[in-house]
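Since the structure comes first, as structure tokens, the remarks are kept for the end.
With one protein chain withheld, the remaining protein chains of the complex are depicted in position.
The letters A and B name the chains in turn, as written, and every chain counts its residues from 1.
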Amino acid sequence: MTGEFYVQTKSRTDFVEITGQVQDFLNNTKVSGDFKADGALVVFTPHTTAGVTINENADPSVVLDMAHALDLMVPWSHPAYAHSEGNSAAHMKSTLVGCSEMVFFGDGRLELGKWQGIFLCEFDGPRTRHVRVRIIG
Amino acid sequence: MTGEFYVQTKSRTDFVEITGQVQDFLNNTKVSGDFKADGALVVFTPHTTAGVTINENADPSVVLDMAHALDLMVPWSHPAYAHSEGNSAAHMKSTLVGCSEMVFFGDGRLELGKWQGIFLCEFDGPRTRHVRVRIIG
Partner (left out) sequence: MTGEFYVQTKSRTDFVEITGQVQDFLNNTKVSGDFKADGALVVFTPHTTAGVTINENADPSVVLDMAHALDLMVPWSHPAYAHSEGNSAAHMKSTLVGCSEMVFFGDGRLELGKWQGIFLCEFDGPRTRHVRVRIIG
């Protein structure tokens, strides 16, 4: 059972919460008759300058602070960078954050921690980004 | 098949090895009759200022050096941080390390490399942290 959806990002760096879309995918598997009560799913983005992470969704300043911290770690421009598109920092951030996350579910609900949300992380936007979700166990 | 356990961390940054608890979970599935000889499991922590990683467990200085290296990368305080709880660095480290790891097993034993151990990574402790383990394939 696989789902997919698209996310419009709004700036070069943007963390867009997608917990609702992933829960919707679970809800739809129930409707479709493919319902699996307990298991795990993977959220995957097929891009090399974006990522998927799980972090706090209660205070929006958390993801803004992470954007700052990533900029401190990975300078946008550097004399050593050779990639002609000029977005090497975005590729680095994608590999640091990773392009997928694993999430458990039970009784058709995502089993995230109280403060955890799932985010599509944009590092070279604004763009339209693709996200795939698949139940894997 | 899902297991869970708790880990008491002892300082703001702490890497606590949990390989034994994860192996115990596998042993218990054998006892319970749900035994699966070969597959994969996920170790997940439902927190936004902690993480799970796999790294060397032979020399304890490896994880201490990683704690130092993370502090060099992600300053605890920074004028750009806006999150009022003051632990933005811990959130950043959680996303860098990730909140889950996938591990293969065979014949009821974790298939880790010779030097690999599984660690619960604390970035805003000391606290009691929750870890979940689920066989997914």
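By definition in this document, contacts are C-beta pairs under 8 Å (C-beta built on N, C-alpha and C of every residue); 3 or more make two chains touch, one makes a residue touch a chain.
Here the structure is a predicted model, which means the values were calculated and not measured.
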| item | value |
| --- | --- |
| Of A:T19, A:S61 or A:S100, the residue in touch with the unshown chain | A:S100 |
| Full-complex contact with the absent chain, from B:E4, B:D59 or B:E85 | B:D59 |
| Chain not shown, touching residues in subunit A | 2, 40, 42, 44-48, 73-75, 78, 80-85, 88-89, 91-92, 94-96, 98-100, 102, 130, 132, 134-137 |
| Subunit B residues touching the omitted chain (full complex) | 38-40, 53-56, 59, 61-62, 64-66, 68-70, 72-73, 96-98, 101-102, 104, 111-116, 136-137 |
